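One structure follows; several queries about it will come next.
One protein chain is absent from this view; the other protein chains keep their places.
Up next, chain A:
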Amino acid sequence: MRPLIHDFEFNVPTVKLASIQINKDLRPYEPIQDPSIPVYKLRSIQIKQGLEADFMQPVFVQNTLINGVPDESRTRGDMWKYALSYLSPFKKQREDELAGMRKTYRNYVQCFLVDPLSDTENLSANITKMRQHSIQIVKDLLRTQQNMNFYREINEEQALLEGDYNGLIPQVLKSQNLSALFRILFIYSNLNVERYTQGQNELVSQLFMTLRRNDQNQNPFLVEADCFWCFQRMMTTMRSLFDLADDASNHGLIASTKRLDYFISKLRPKTYKLFVKQNISTAMFAVSWITSMFVQLLDGPNLERLWDVLICQLFLREKQLLQTFGYSLKLQEEVKIAKDQIHSIQVNPNDYFYQSRKAIIDAYVPIEDEEPGQNLLDYKRESWIDYMLAFCIVVVEYTVNKGGDEQIMFSLQQPTVFQEVEIEVMIRQAFDVLSEMRREIHGSKFSQFVKKFVQ
């Protein structure tokens, strides 16, 4: 018999489901021996030491992100890059790989922007063709995070440096950072079938700002290249939220809001009654929360702290995934598979773990006749969003408890909870909700299944 794995996805239901094992040494606010050193400093030192290691332990990345990266350590950018599998876990390979990726990005800029725009014969034809992508992007960039000085347009003289890409974009972007965002999104929309979608501008803007702020080399172009690849990797898992074609799948945007409805109805029946009474569905307010990962609600350190956890969810340890699907591998093999063809590993439909996953999917009942994902990528796409939904429930709960019945939809549009409750508290509560969610699913269908199996 295959041993049961105490994975955060599939705990045995009889045991109390602690969603994630947090390493006690890394827990913030834990009393320490020497009270003269603040905890965040201690953690900064730990993280910096950890980054020096020859092999980056996935568990280290996960623990660090769940507990939050202290701002003063200036390592948040690196941690995110590891979590998005952009930096190699092996120290030896890191520099070469980075150089390669940055070179590729430079080539993309050459192919998609520099060459077509310098080709004088076909210039106007090229521009007309390319404009379909560029105009929408620029429109949205001009209204992206404009409350941040980082993206504010600057004075005219400096603006002349950037230009309007020979008329490719309708107006000059008067900020170097906005120009960087434009290049990233433009190349992304050219390389991917589903093109650019609103919401992606918010994601890239936050990603770029954080990477730039935590960059040690002070080279904006390298940061831009890194940001592009991090964004690309983020989208590998999140793409279905932005692709209309994926709406009919278990990991699409519609299914996500349906899941949120399902969980609210099961875990917070009072709130759900209120929603039904006032004819509110979560799709009415949660869509912008989910697609922009709360960028429109939060900003600054609070947002970065939340993103630590959200990005950690995008990074499900390959080993855990494989174990979930019944593979048992050594570390070296794991990394090799992870790089080569992790997403194409097929799952045996008779497998115990596949069956349990199916039980969970059945419990959501989002889309009829849709089987759970049969490969690892689908699995990742289905499961990463659970924490985000848990956080949504926390926000909803606070808002509903506070506001009068009449005002509920209105206050859900502009939740004031972030001004009143510490983000750290809400993040912890969301983890509790997450385990409640899992308990709910396991309790309904999965537990019976497991009982049979264990006996």
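In this section, contacts are C-beta pairs under 8 Å (C-beta built on N, C-alpha and C of every residue); 3 or more make two chains touch, one makes a residue touch a chain; residues count from 1.
Everything that follows uses one rule, which is that contacts and distances are computed from a predicted model.
When the unshown chain is looked up in UniProt, the name that turns up among "CHD5-like protein-domain-containing protein", "Exosome complex component RRP41", "Cytoplasmic tRNA 2-thiolation protein 1" or "Rab11" is "Rab11".
Touching the missing chain, out of A:Q198, A:T236, A:S265 or A:S435, is residue A:Q198. When you scan A:S189, A:N250, A:T291 or A:Q429 for touch with the missing chain, the hit is A:T291.
Across the entire complex, the residue among A:E72, A:D119 or A:D247 in touch with the chain not shown is A:D247. Those residues of chain A that touch the chain absent from the view are 136, 139-140, 142-144, 146, 197-199, 201-202, 242-244, 247, 253-254, 279, 281, 283-288, 291-292, 296, 409-410, 412-413.
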